[in-house]
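Here it is, the structure, as structure tokens.
Only a single protein chain was left out; the remaining protein chains are all shown in position.
So that you can tell them apart, the chains are marked A and B in the order they are listed, and the count of residues begins at 1 in each.
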Amino acid sequence: MAAQAHNAERLPIRAQEDVVLIRQTVRDFAKQLGMSLVDQTKIVTAASEIARNTLIYGGGGWVRIEVLESNPRRGVRLIFEDQGPGIPDIERALQDGFTTGNGLGLGLGGARRLSNEFEIVSRPGEGTRITLIRWKL
Amino acid sequence: MNSTEASKLPEILRQYEAEILSEWLQHQLSSMKLRSSLIREADLREQSRKFLAHFGHAIRSGDDIGSSSWAEVRELLADLSRTRARQGFTPSETAAFIFSLKKPLFTRLREACGNDIESLAVEIWALTELVDTLGLLTAEAHQRSREDVIARQQQELMELSTPVVKLWDNILALPLIGTLDSERTQVVMENLLQQIVQTGAAIAIIDITGVPTVDTLVAQHLMKTVSAAGLMGADCIISGVRPQIAQTIVHLGVELGSVATKATLADAFRLALRRLGATISRTDPAR
Partner (left out) sequence: MDRIPILKMGPFLLVTIQVDMHDRLAMMLQEDLTGRIAAGGATGVLIDISSLEMVDSFIGRMLGEIAGMSRILGAETVVVGMQPSVAITLVELGLSLKGVRTALNVERGMELLRASVDESEATYGGPGSQR
């Protein structure tokens, strides 16, 4: 089935303030879609986690926020991209408590739990692309 | 309508619109023994008149049924199906609206074609295809609106079946009854947390006496709710835990250390009162 994306917005992730703006933009998208408050909060929190990872571990990058239409479902899709060092062992990175920085190591695994669909594509030395989708129930 | 010869249908519809309408109406009224309790004849007349007007217009455009020229026809049909579904018409009664249009149109076509059997066959085939497609649209729209009705009723049932009751100052109870699926549990739990905020209750008792079985997913939801309530500053007690359910929870290996569980609602209530520093005492039984 073909999913259609529209209303896309592309935002840079260069500074901590950008992470805040991304949270607010994702919130607006989710609200506009008529998501429940809990669902809104889940996707916003997931966005915050991945945006921070992109900033800290990916050395900054971009996020594309869009409404996804895949009859009869509608949802929000977020695509984070960076040209950082990449994630050598994705399975391990998804485990709770694993971190190479000084965080809690809940970012990736937590964001995956907060999304309906979650995908990481990463090549060491080239960068990382993380896609997450949350459908409106 | 892409036969070599132009179809006669557009012209027929233009010329005999009034006659076709009256024949069609008669047909509808007699053949489907109109459910006069469900729809008034005047409404039916108006619906049919409007439809025929749009239908004729769309036919004359010569465009495909999926195109925008047919938008009004499709909309009208969907609208009619929705209304009828809500009024209690069966799917066949709903589809009869469009199928009963065949007879008056066929009659006119036969007259127009005279002895030219060949072109009559072509005309009738094209018209049948068209009407059938519209009939399917009707059926689909009818089903969709039935589904909407069911979904709405489920939602209402869900809300009705999960009352949060106040047992005492600062003590709420949520008596759960019936099978819990993952979705219902989620709704129930969100509702409970919302009530905790609204009432400012410090303790919530989740009573699962009326729940026959608890599967892994539901048990997880229960535990998550207890954790979420804790983050908000309220304590949860789970009561009515039968041995079998206790097993499930243990097998899950969820941190149960911090969650209070009791066998009965009464025990949980007593515990809640004690935590709030209240006690129940019996006055002199001799009166």
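By our rule, a contact is a pair of C-beta atoms (placed from the backbone, for glycine too) under 8 Å apart; a residue touches a chain by one contact, two chains touch by 3 or more.
Nothing here was measured: the structure is a model prediction, and the numbers come from that model.
The chain not shown here is in contact, across the full complex, with A, B.
Screening B:Gly178, B:Pro212 or B:Gly233 against the full complex identifies B:Gly233 as the residue touching the chain left out. In the full complex, the hidden chain is touched by subunit A at residues 16-17, 19-20, 23-24, 27, 37-38, 40-42, 44-45, 48-49, 52, 96, 103-104, 106-107, 109-110, 113-114.
The omitted chain makes contact with subunit B at the following residues, 189-190, 193-194, 196-197, 200-202, 224, 227-234, 258.
Here, only the chains that are shown with their structure count from here on.
In whole angstrom, the spacing between the mean C-alpha positions of subunit A and subunit B is 33.
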